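For this view, one protein chain was removed and the others were kept in their places.
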Amino acid sequence: MILKIIYQLILLFISLLLVYDVFKEKTRMLQLTAALALIPFILRLLMIK
Amino acid sequence: MTNLLKNKNIFPILSLLVAAVIGTIAANQFLFMRKEQPLHPSPALSKIEKLSVYNPNLTGTHGDTDVYFFDSGNPGGTVLILGGTHPNEPAGFMTAYLFLENCELSAGRLLIIPRANASAFTHNDPMEGQPQFITIDGKNGKRQFRFGSRITNPIDQWPDPEIYLHYPSGQKLAGNETRNLNRSYPGKPNGSLTVRVAYAIVNLINTEHVDVAFDLHEAAPEYPVVNAIVASERSQDIASEAAMMLEFEGIRYSLEPSPYNFHGLSHREWQDETRTFPILLETANPVQGRLRGRSDEALIITGKDKMYLRAAALGELHVPFDENGIPLEMRVARHVAAVQKIIATFSEYHPESAIEVNGIPAYEEFLENGLQNYF
Partner (left out) sequence: MLPEITYFIIMLVVFILAAMWWKLPIGISLILASIAGALASGDGIPIRHLVEGTFAYLDPILIIATAMIFMGALRRSGALGSISRLIIIKLHKQPFWLVIFITLFIMFPGMITGLSTATVLTTGALVAPALMMLGIPRVTVAAIIAMSAIYGMIAPPINIPAMIIGGGVDMPYIGFELPLLFATLPLAIGVNLSLGYKYLRKIDIENIQTKLGEDYVAKYGIRLFLPLIIVVVLMLGIRILPQYFPNLGVPLIFMIGSLVALICGEKFNFFKISHKAIQEALPVIGILVGIGMFIQIMTLNGVRGMLVISSLSTPSVWRYVSMGVMIPLFGAVSAYGSASVLGVPFLLAFLGQNEIIVGSALSLLTGLGDLMPPTALAGIFAAQVVGEENYFKVLRVTLIPAIATALWALAMIFFANQLGAFL
């Protein structure tokens, strides 16, 4: 249970890094890649999937 | 805000919006799986209990599920039917639903847990491309039944260890098997959700003095243990007699002993941890197999698959397979026939604990009327 919360925090941290990265990537396609890669992170973070 | 709306930020913001829209659409479909479709128990129902009665640590979790009690009021033994140990094996849970909605009892008790791993009904396995529901056009109109995953939803149990150490044997399995109910017996009151569910079931078998316990499954047609009755040492005799009788009726079952050195399986641990007669039943279902072609609802219902036809021609399968496929109806019919035959055989051997379940069609009758007539 505690482990799950810790992993939620790790997910949150990496999600934030990815959001930040969407704005920092040099090419549009990499920006899009970062945005799409966020989907599973956010859905797991919200405990949906 | 004005800073954020600079030109160079427009595409990133658009990307995030696209991701948000896709994520929301998908989320809606995922969440829909959490809704339980109603089951309509037969009038023989005497009570519904929660599984958490047998392990309070399940209370309020997605692992808690209904246990249906059918009591004839007459003396006799107790039978337990588990459906949905693996919610991607539909003949297993559909057989449990069929007993639940149609049974009448004249001796002993029948206990049914139709969704043994309730959490696993709430999601599908990634990369399997399987449908979320199957639809049966029943006597009172169309009914949807969830088609789930083999293992507990990661929402309820995550992260997986890299290696799953089975309790208490210490046997090692791949990490995601830690969410497989049929690798988690005998379980323990605390621990992962799956282990808690396993413990509750073992505790129920002991508390309710279950005489015969069925765990209903399906397996891929290329898997060696298929169309099989798996019996532990205690249930060997009744299983072999029942298999012989079934064979007389033209229903072929192979008899497989419960392996000594493979831990966590229902039949293995029920043998060792309870006094019940454990039985696990397998039918052959192409939708689980690695050789299958298109993975859709039709494959589950009709059991027809052209890749399996090719596999059969190559001699890769352990069951006969032709262009008629192995329809869900046939798979449920086999389970129904085997369960009835084993209960009858047990009752014959142990007349003081006899169980009489009526209202359930015989094999031929069931195939004649069709699955839809019982739902």
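Per-chain numbering from 1; labels A and B assigned in written order.
Going forward, contacts are C-beta pairs under 8 Å (C-beta built on N, C-alpha and C of every residue); 3 or more make two chains touch, one makes a residue touch a chain.
Bear in mind that the values here come from a model prediction, so they are computed numbers and not experimental data.
Contact with the chain not shown here comes from a single listed residue; of B:Asp156, B:Glu222 or B:Glu269, that residue is B:Glu222. From the options B:Lys172, B:His209, B:Arg252 or B:Arg275, the residue with contact to the chain not on display is B:Lys172. Take chain A: the residues that touch the chain left off the picture are 3, 6-7, 10-11, 13-14, 17-18, 20-21, 24-25, 29-30, 32-34, 36-37, 39-41, 43-44, 49. Chain B residues in contact with the hidden partner, per the touch definition given at the top, are 22-23, 25-26, 29-30, 124, 126-129, 132, 159-163, 165, 170-175, 177, 222-225, 259, 261-263, 290-296, 305-307, 310-311, 314, 316.
We adopt the following convention: only the chains that are shown with their structure count from here on.
Chain A makes touch with chain B in their complex at residues 3-4, 7, 19, 22-23, 25, 28, 31-32, 34-36, 38-39, 42-44, 46-49.
Interface residues of chain B, counted against chain A in their complex, comprise 9, 11-12, 15-16, 18-19, 22-23, 26-27, 30-31, 123, 154-155, 158-159.
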